[in-house]
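Excluded from the complex is one protein chain; the other protein chains are retained at their positions.
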Amino acid sequence: MTMSGVLRPGHCQLRVLDLEESVNFYTNVFGLVETGRDDTGRVYFKCHDERDHNSFIIRESDRAGMDFYGFKVRDKATLDRLESDLRAYGVSTERIPAGEMLETGERVRFEIPTGHIMELYAEKTAIGDGLGYVNPDVFIENRKGISPIRLDHWQIHGADLDGSRDLFINVLGFSLVEKILGEDGKTDMAVWLTCSTKAHDIAFVRDQRNNTVHHASFLLETWEKVLHAADIMGKYRVSIDNGPLRHGITRGTTIYSFDPSGNRLETFCGGYDFYPDMQPYTWTWDELGSAIFYHTRALNERFLTVVT
Amino acid sequence: MTMSGVLRPGHCQLRVLDLEESVNFYTNVFGLVETGRDDTGRVYFKCHDERDHNSFIIRESDRAGMDFYGFKVRDKATLDRLESDLRAYGVSTERIPAGEMLETGERVRFEIPTGHIMELYAEKTAIGDGLGYVNPDVFIENRKGISPIRLDHWQIHGADLDGSRDLFINVLGFSLVEKILGEDGKTDMAVWLTCSTKAHDIAFVRDQRNNTVHHASFLLETWEKVLHAADIMGKYRVSIDNGPLRHGITRGTTIYSFDPSGNRLETFCGGYDFYPDMQPYTWTWDELGSAIFYHTRALNERFLTVVT
Amino acid sequence: MTMSGVLRPGHCQLRVLDLEESVNFYTNVFGLVETGRDDTGRVYFKCHDERDHNSFIIRESDRAGMDFYGFKVRDKATLDRLESDLRAYGVSTERIPAGEMLETGERVRFEIPTGHIMELYAEKTAIGDGLGYVNPDVFIENRKGISPIRLDHWQIHGADLDGSRDLFINVLGFSLVEKILGEDGKTDMAVWLTCSTKAHDIAFVRDQRNNTVHHASFLLETWEKVLHAADIMGKYRVSIDNGPLRHGITRGTTIYSFDPSGNRLETFCGGYDFYPDMQPYTWTWDELGSAIFYHTRALNERFLTVVT
Partner (left out) sequence: MTMSGVLRPGHCQLRVLDLEESVNFYTNVFGLVETGRDDTGRVYFKCHDERDHNSFIIRESDRAGMDFYGFKVRDKATLDRLESDLRAYGVSTERIPAGEMLETGERVRFEIPTGHIMELYAEKTAIGDGLGYVNPDVFIENRKGISPIRLDHWQIHGADLDGSRDLFINVLGFSLVEKILGEDGKTDMAVWLTCSTKAHDIAFVRDQRNNTVHHASFLLETWEKVLHAADIMGKYRVSIDNGPLRHGITRGTTIYSFDPSGNRLETFCGGYDFYPDMQPYTWTWDELGSAIFYHTRALNERFLTVVT
């Protein structure tokens, strides 16, 4: 089996300040598909082109931010093996029973050195993308709003970047794709890691504020869809942090915006494919501007400082 | 390690009728980068955005077609393991010494049931894409001609499709992504397999003509680049088989054309990402037209019959 | 006034074999907006981004084809002047009273040497594009189907091409933009004319079948929209004549398809801007293939022979 272990970012649970306002935003403006609500009040969404039941869950809270991040693994045997590997590495794990989240199997939950709650799971009900599995059409009609293809990755912040980076590489099998070095030329200030051929499945940034998230990122098909996303943000007065623009890191094109609760969302396209035989790219501190915002090479304060 | 085993299609060796005419075509019109010539007269090329020394090798011959197809594997231990697995599966293997191809390590060669010569290898010198590994730019200037991003996959034909399909799935760890069923509703007439998250790394078509190739396929960045490829084909009088168009299978957009020797080349963009937890798509025989040429649903005789 | 005289193709009336089937096609698949029906049974449409009440009118008939072609002129004084010029040129004209077509002023109708019925009019009620005239948004949401921007031009056929060409140039003030010469190197086999800076507002092809139409053409915003149009044609089993492809003439990218009655429609994008100080392009007979279908340089029989 050539893809094994961890497959991809599969779900995350976001805190929002006003549930119905957020449901309206994520349905009609951001363009996700609501797939269910559970008796704890959580609302479940998936992207139009995702096949599993849910990838993005919101719950009402008095502060924004992310509760946890879940990766889908290849199968239950992989789940058991990775839990065992985590424990051997000295990480405490907890089993969340199947069904605690709608249409989702048992989850292995653990905290990583940067303070974030991570989960692994092997099972989530496939409900398809509406095209069926026999003679499918090539596109889904009547998609609303920005309508990203899929949940793609997260950028999360915490002090012990080295610890989380090593755990993802050594235990979960991720590869280092790019990194930004600090002024000392030695310290990793940010790293981009992949468990597939994507340029990133997760990114860590060194930051004293543990267990914080910079953004959840969603994939769009083309640069023209990035423009359409920006147009929709303009029309619906979505707060844009920056973009459309291109990153030096990953070469992706992107927009950063905020949901009504102040959670930052990325809607992006592109980026090269990475294979584990490739040498990572390194960015030096003096080229931080080009690394992040390739066009203007100018970082804005908000982008550098706001996390939830 | 989440990507293991076979990584990707890495190289292939093509027969051309006139070497210098072909070098001119592949350099100036198709837009590959010549990286070397060896003392047997072979000319080596890579795509601009590939980092390994070569991916496409041509040699002069009195008939067109492909000599062999090579997949890069994760490392030398993987190479040994896969050779062992092949032998255990009843496949004879041969070791081609390192250096037989320029800048390429030892290769394990074997014949598959459809009569094609396959190779696995773990080492090929990384020469990079010209951007360097520190503070890289996001694009390569002065690319010539069609200039695809990378060698992407092949579609090859032979009688014992079932045998080759099973070998790729059971021994090499590929996943079935899509298939076309015959009129009986049971027989696989064509299958698309992946060893990554690409919608296809190789495709097999049932055909009495063993060891034949329908096309070698190269990736372009965008649908606008597909148009530019077609414009270049128009200007340089490249023979186009079909396109620009979209496939039902994989959702990719594409052009099929012929090199000066009559070898069919695909230049394509797009296609969805496939993970091994996903259910394959099936196409029925009556929808063959939509499967192949989604827009017109009309197959042309040349596309169906010409192989080399 | 720098734009004066004839402004643009403004409306045409098409014959369809089954009215309701056609209304469904033009509304849900082709993506026009139905704006009214009159008591003669005609159904009126406009494109989403057009501001006048109607541009495309269909009526039920036992044969396909176009009844007449209307150009909007600058104002009523221009209408009077052009009628006078036509008569001075020896062309009989007829006045169709205001209101005979919904929301449309008085029309001056005349027959041109190729047998087609042409109309000029100065007034059609502006109903807008739905964005308003104060602080408009930049896009229209919830467009359905292919959803072209506007009616753009027609290609029409008849024997006395020279006569119609001269009338359009000498009386109506059009400019010659491109032409195809016959095998004799002298005869105009086809001409593209403009009354604006578009590469064509009308095209004439020399053909013994007088008063026939090759296609009505509609504008799309981008090459990506051309792809989307083709995808919709694939999904809804619209008969495609050719495309997506690029023309040598005008450089436009395009698809030709047929409505349910067999009327050919073009959905295209691009083309250069032409100013009347520019020298026209000439195509020679031996390059007819590149002129029409730049990529393949191969003309299909259906494209060359089917008119309605």
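What to note about this one:
Just so it is clear, A, B and C label the chains in written order, and each chain counts residues from 1 on its own.
The rule is short, and it goes like this: a contact is a pair of C-beta atoms (placed from the backbone, for glycine too) under 8 Å apart; a residue touches a chain by one contact, two chains touch by 3 or more.
This one's a predicted model, so the numbers in the text were calculated from it and none came from an experiment.
The residue touching the chain not shown here, chosen from C:Asn142, C:Gln208, C:Gln279 or C:Thr305, is C:Gln279.
Per the touch definition above, the residue from C:Arg42, C:Arg165 or C:Arg246 contacting the chain not shown is C:Arg246. Only one of B:Thr35, B:Thr194 or B:Thr222 touches the absent chain when the whole complex is considered: B:Thr222.
Summarising the interface, chain B meets the missing chain with residues 137-139, 141, 222, 224, 228, 231, 234-235.
Within the complete assembly, residues 223-224, 227, 230-231, 233-234, 237, 240, 243-246, 248, 253, 255, 290, 294-297 of chain A touch the chain that is not shown. Along chain C, the points of touch with the absent chain fall at residues 1-8, 49, 51, 72, 74-75, 126, 133-139, 150, 172-175, 195-198, 221-223, 246-248, 251, 270, 272-273, 275-284, 287, 290-291, 294.
Going forward, only the chains that are shown with their structure count from here on.
Using the average of C-alpha coordinates as each chain's centre, A ends up farthest from chain C.
Both copies, chain B and chain C, contribute mostly matching positions to the interface they share, with over half of the numbers common to the two. Chain A and chain B have centres, each the mean of its CA atoms, that are 31 Å apart. Separating the centre of chain A from that of chain C, both taken as means of CA atoms, is a distance of 48 Å. Centroids built from CA atoms put chain C at 43 Å from chain B. In chain A, 137-139, 222 are the positions where the chain touches two or more neighbouring chains simultaneously.
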